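With one protein chain withheld, the remaining protein chains of the complex are depicted in position.
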Amino acid sequence: MLMTLKLAWRNIWRNKRRSAVILTAIVVGLFGMVFMIAIMKGMSVDMLKTSIENGVGHVQIHEKGFNDNMNVSLNIRDPKYVINFVEDTPSVTAYAERIKARGLVSSPKSSTGVEIWGIDHVAEPDVSAVKNYLVEGDFLTGKKGEIYVGRSLAEKLKVEKGDKIVLMGQGLATEIGAGAFRISGIFESTSKEFDKYNIYINITDAQELLSMPGRVSEIVVVTESLDHVEPVTASLKEDLEVGGLEVLPWMEVIPLMYQMISLWDAFNYIVYILVIVAMAFGIVNTILMSVLERTREIGILMAIGTKPGKVFSMVMWEGFFLGLTGLVAGWVFTMLVFAVISRTGINISIWADSLKYMGGISPIIYPVLHWNNIFGSSASVFFAAVFSAVYPAVKIMRLNPVEAFRSV
Amino acid sequence: MMNNKTIIETKNLEKVYDDSKVAVHALRGVNLEVHEGEFMALSGPSGSGKTTLLNIIGALDHPTSGTVRVAGEDLSGFTKSELSRLRLDRIGFIFQAYNLIPVLTARENVEYVMLLQGVDEKERIERAEAILEDVGLKDYINTRPNEMSGGQQQRVAVARAIVSNPDVVLADEPTANLDSATSSSLLEMMREMNETHNATFVFSTHDRLVMEYARRLVKLRDGQVEDDIDKDA
Partner (left out) sequence: MARRQYRVFTLAWRNIWRNTRRTIITMTAVVFAVFLAIFSWCFALGEHEQMIRDTLKIHTGHIQVHKNGYWDDRTIFNSFTPSDELLEFVNTDERVEAWAQRLNVDALISTSVDQGGNSGGIMLVGVEPGKERSFTSLPDKVYRGDYLSDDDPSGIFIGETLSRNLEVTVGESVIVMTQDLYGALSAAEYTVVGIFKSNSTEMDRGMAFITLDAMRYLLSIDEKVSEVSILVTDSREVKKATRDLKETVDLEQVEVMPWQELMPDLVQFIEFDNAFGYLFFVIILLVVIFGILNTILMAVMERYREFGVMMALGTRPNEIIRLILMESALIALLGIIIGDMVGFGVGYYFTIHPWDLSQYSDVMWSFGIDPKIYARMYPWVFYVTDLIILASTLLAAVYPSVKASRLKPVEALRYI
């Protein structure tokens, strides 16, 4: 056995140039696979992160039916009741109360439909990144009549910090609630659409505007990590669903995102298969020719008593070692490249406008290397190398020593 | 030096090759006995069948008709696997070229057959080094074939052939690629092996030198034994 391994390993290096070329093919293949998948993963991770930070959070709690129909009548009558359970649930790092409703915002020059967020200026920064998007003025401070709007909305309405705008929304009572607000601050996220559509006021002002004192539309929860979402959801569901509330993990709040992530993950497999096939051609030919070159030598091996099975085994091991070496070299190269691009990122700003399709991800993508990628790509390389060795191994194993001597 | 023990015995050996358009009758009824301790050469022009004969008695090929017995056993019923085992344990081979595995050192090449036989490591190394010394290659134990001359490579081949104490060593034109001085010294060494280890040698050859060294000369022509000269008789 050891001899077979020794022979296989040394045989690979008999022709250094040939091995170098095929190893290059393997290195390129491995790097290509890992890179493409890491970039795609980087994008989908960024998209998810952006969505979550832009308000989706990890888990949302509403009155049942609110997620399908943002009607103010579907509100949480007793927020404290919910909060007690939330605080008792392990792995919850932050939570916040919100009012959410659709409305119209107008300035002297223009008006447009918006989503009104009534937020807790203290708790909200712990659950979303909205405060971080501040570019001018101040975030909400809790003073009455403040409003925090996006830059593209301000441009559309032709208003600036300090200007007054009117907010209108259908409240619980019969009339439409209206109120004047002063712009305290302007924010800019990575998505113009987001900036144009979402406005933030203090939750108490929202409750007043929409005639729903003491009520909230939603309680958003942030967990320790994405892995904790499921257990936290399960726990809260148990506590709260009896009371006619819905507890939704992010996957149910933004199912499209979830679908897209799985679509892209599925694409990974296509990448693996195609690269395996591409590598296989070169590897098969390489091993085949290197084996046929040794016909006489192998014939003699069989003459002196080596069983065909051992010859087969030796060639298979050659495939294995080729794959192994390629894998090591490939990972060294890949890691070097990743060391650089992990820091600089990949700049896709020339396609900046299209980013809105992807939930407004940042124009700089950082590759994300997941274990799936590492295992999948490595396994693919191995599989390609070993699979490619089968045909040559079978072919040479069937060699008749006598014919070997007669072959010129 | 002759012992009555018959190592190899063929009766009416015939071999026909049918692969190209014309059927080739390589052997047309060969009767031959090889005895223990012989130093024998099969000679004859190209096409006389000497390589074919060697292949058959070396259990590499089956005859079309006739029988061959090696170490008393009739090879006709042997499976490929059994032939392989037989070659491993009882027959040693030396070829004209490509004898050695280029990626293994001299010692590893010699160890190779013992490995196949399942000899344990310590004994393998001992025996390999000992036999390499016997053939005069003490300083080349860890050298690879491409760093050795043709003659040295053939010596390693001889060492490997006899290290497992085979019943017979078959050598197919072992001196064909060597100059006469190297050939002489190789043949000297082999004769010494024949005398000290009592190894039976059967050569197939064109080389006059080999025929001179041989103590029994079997001449083949057109697939049949034309002459059988025993110099010791």
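Letters are used for the chains, namely A and B, taken in the order the chains are written, and counting of residues starts over at 1 for each.
Keep this in mind: a residue touches a chain if its C-beta (ideal position, glycine included) is under 8 Å from a C-beta of that chain, and two chains touch if they have at least 3 such contacts.
What you see is a predicted model, and the numbers here were worked out from it, not measured in a lab.
Enquirer: Could you tell me which of the visible chains the hidden chain touches?
Expert: Every shown chain touched by the left-out chain: A.
Enquirer: Out of A:169, A:185 or A:249, which touches the unshown chain?
Expert: For the chain that is not drawn, the touching residue is A:169.
Enquirer: For the chain that's not shown, point to the residue among A:5, A:226 or A:260 touching it.
Expert: A:260
Enquirer: Pick out which of A:5, A:28, A:226 or A:329 touches the chain that's been left out of the picture.
Expert: Considering all chains, including the one not shown, the answer is A:28.
Enquirer: Which residue among A:38, A:61 or A:283 touches the omitted chain?
Expert: Of all options in A:38, A:61 or A:283, contact with the hidden chain holds for A:283.
Enquirer: Given that one chain is not shown, which residue among A:149, A:206, A:271 or A:315 touches it?
Expert: A:271
Enquirer: In the full complex, which residues of chain A touch the absent chain?
Expert: 15, 17-18, 21-22, 24-25, 28-29, 31-33, 35-36, 68-73, 102-106, 108-114, 156, 168-170, 172, 174, 176, 255-256, 259-260, 263, 271, 274-275, 277-279, 281-286, 288-290, 293, 348, 350-354, 356-357
Going forward, only the chains that are shown with their structure count from here on.
Enquirer: Could you please state the distance in Å, as a whole number, between where the Cα atoms of chain A are centred and where those of chain B are centred?
Expert: 68
Enquirer: Using the touch definition up top, name the residues of chain B that touch chain A in the complex.
Expert: 51, 55, 58, 60-61, 80-81, 84-85, 87-89, 92-93, 95, 97-99, 101-104, 108, 111-113, 115-116, 160
Enquirer: What residues on chain A touch chain B, complex-wise?
Expert: Chain A residues touching chain B: 3, 6-7, 10-11, 13-14, 296-297, 300-308, 310, 401-402, 405.
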